[in-house]
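One chain of protein is taken out of this complex; the other chains stay put.
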Amino acid sequence: MNFSNLINNYEEAVAMILFGIGFSNLLLQKNLIKKIIGLNIMDTAMYLFLALKGYIAGRKAPIVVDGVQSVEAYINPIPAGLVLTGIVVSVSVTALMLSLTIRLYRRYHTLNLDEITTRLEKEGL
Amino acid sequence: MEFVQNFPFICIILSLFSGPLSSVLSGKKAKWWNAFVITAIGLMNIAVLAFVVSTGEPYVYRMGHFSAPWGNEIRVGILEAVMAVFFCVTMLLCMLGGIAEREEEIEESKQNLYYIMVNLLLSSLLALIYTNDLFTAYVFVEINTISACGLIMIRQNGRTIVAATRYMIMSLLGSGMLLLGICFLYSITGHLLMSNIQQAVWNLHETGMYQVPLLVAVGLMSVGLAVKSALFPFHGWLPDAYGYSTVSSAAILSSLVSKGYIFLLLKIFYRVIGFEVIKDSKVIHVLFVFGIAGMIIGSIDAIRENSIRRMIAYSSVAQIGYIYMGFGLGTELGVLSSVFHILCHAATKALLFLSASSLTEVSGDSTSFFDLTGAGYRNKAAGLAFTVGSLSMVGFPMLGGFISKILFAQAAVGHAYKMLPTLIALAVSTILNTVYFLKTVIRIYTPMRSEEKKEKQYKLVTMGQQPVKSAALLCFVALNLVLGLFSQPILTLLERGLSMFA
Partner (left out) sequence: MSRKIPEEQYKKTRSYHLKQWLDGTRDPFVDTVEMKPQQEFQEDTAVLEQRSEEKKEIFERVFDVEHNAEMRLFQRIYRLFSALFCLSLVLVLLTGVSYLPTFGHAENPVNNEVPERYIENGLQETGAVNIVTGMILDYRAFDTLGESHVLFIATCTVLILLRIDKKKGKDSIAEREANDRIYEPKNDVILQTVAKILVPPIIIFGIYVILCGHLGPGGGFSGGAVIGAGLILYLNAFGFAKTERFFTAKTYKWMSFGALACYALAKSYSFYTGANEIHSVIPLGTPGAILSSGLILILNICVGIVVAGTMYTFYVMFRKGGY
């Protein structure tokens, strides 16, 4: 592991650590709402990572001002567009997961996935 | 440019447009429109296939006024066209076979929502097959995931909603890893179009720069897609999702949805990274090991199951293990046998789910084995279909499964150290498949004792009473026979397609 480069890329390293936190929350938490929060943290970390790709030190946002159209004046616009798409996807899946949680809570009155599975086994189909 | 070359784009837009259109139609009209759309898309793809076979080389279709790497594009070759035709045919037969169950199990006011899901699933499958851009593939993978979740939970009882929750959690983990892999790959190559990435990756491979991020990217993308297509340790969601949803959903999910992800993985291996780099990176060894483990453990779990639908779902786990084992062999013939097995498994698994639902219908709607005694006599078409499907899974000659097993064995022979595990795993899993499939076939053809017959009073169903479903079952049987008897032309087509796929 190249430690000096890791310190230079510390923003991206933080994004990866956040991704790990979100991922482990999604896997390990028992409470459904906390799982969804973990999912959101994971997605946000990914968009942070992607948005960092476009930054170039000392340049401005890619909106043409005063007719200046040279490459040296603006940062890379591609990652910004990709992050836009990603955020919409994240909102959609969060809404879907939350509505699943509401239905489960209405029926089983608990947010714990283990308990729901146990109740399921008792009730048959 | 011929007009035929526009067809793939027209198919994708037509199925995307049918989604919102079905939201304003009523349930019945949405059903007819859906059937029409799938048929039309199937016919258009047959025309595209004929065109590409006649010209003999793939073509690139620009989506917009700018060519790669500045704009999007889709690329059409023989392999893509064959897969698209096959997916359309399978989806049409699955939808026709499940009409009666859908009308019973889905609420009246939410029928058209189901057809929205199916239309958008079709569009995402077509886009995954034809796309030449990595980020477009990610967006359509998300559409695929959400519509598959919608298909599972349309039935709305406790089990399906829990199954849908589990499925979404695992699937979102997989999507997260896939997107992260795409981000890593983008940051070291700077391109999003697949052909350009391949060139950049080859340069990196030659110069030796950025080897570690490349390995991490390939690993993340493979693991992400493996999680989504239910490779061995990540298959926990599969039996619940396939076992409890409505029958056309189960058939479409098992035959088409996971195969879309596997096809995307194949594209990433061939067209984005390049097969040489993949072989050097040792990722395929991991896939090979998990594939073999999945084959054995999926079959063992299937033997222990008591419900027929969960048994068929576990057998899906085993078959997906076969496909990954084929990839893991790392040779052209291995990949060809995996692709043929994709077609074969899609035809057979959908057939098994449809016939299993018919059999349970004549056994008082119970899925446990004991109640299925003699079901083959009560519904002759379903019994015949289930027998053909089971024989194909086991590997009986004249049916598709036999050809794919022979291809796997041929691909394994001659390999330095992977030959022995592959052949042993093939043999063991064939024996295990025989145990649970033939046990079911024998059970459905065992006549019931007369006192039980009087007590249970199950209904009999003839082919005339359910014309559409019986027609769908017989078409699937015919498809299996075609794959078994006329496999050589299909294999030649696939081989040509693979050679122009990179």
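For reference, chains read A and B in written order, and residue numbers begin at 1 within each chain.
Everything that follows uses one rule, which is that a residue touches a chain if its C-beta (ideal position, glycine included) is under 8 Å from a C-beta of that chain, and two chains touch if they have at least 3 such contacts.
Treat the numbers as computed from the prediction; the structure is a model and nothing was measured.
J.: So one chain is hidden, and I want to know which residue out of B:Leu96, B:Ile116, B:Leu231 or B:Leu359 touches that hidden chain in the complete assembly.
T.: Considering all chains, including the one not shown, the answer is B:Ile116.
J.: For the full complex, which residue in B:Ile143, B:Val162, B:Val247 or B:Met295 touches the chain that was left out?
T.: B:Ile143
J.: Can you list, in ascending order, the chain B residues touching the missing chain?
T.: 1, 5-6, 9, 13, 16-17, 19-21, 23-24, 61-66, 69-72, 107, 109-110, 113, 116-117, 120, 123-124, 127, 133, 135-136, 139-140, 142-143, 146-147, 149-150, 153-154, 156, 161, 180, 184, 186-191, 200, 210-213, 216-217, 219
J.: In the full complex, which bits of chain A touch the chain not displayed? Write them out.
T.: Here the touching residues of chain A are 1-3, 5-6, 8-9, 11-13, 16-17, 19-20, 23-24, 27-28, 52-57, 61-64, 69-74, 76-81, 84-85, 87-89, 91-93, 95-96, 98-100, 102-103, 106-107, 112, 114-115, 118-119.
Operating definition for what follows: only the chains that are shown with their structure count from here on.
J.: Quick one: which bits of chain B touch chain A in the complex? Just the residue numbers, please.
T.: By the definition above, chain B touches chain A via 135, 139, 142, 145-146, 149, 153, 157-159, 161-162, 164-165, 168-169, 172-173, 176, 179-180, 183, 186-187, 192, 244.
J.: Tell me, which parts of chain A touch chain B in their complex?
T.: By the definition above, chain A touches chain B via 19, 23, 26-27, 32, 35, 39, 42-43, 46, 49-50, 53, 78, 82, 85-86, 89, 92-93, 96-97, 100-101, 103-104, 107-108, 113, 116-117, 120, 123, 125.
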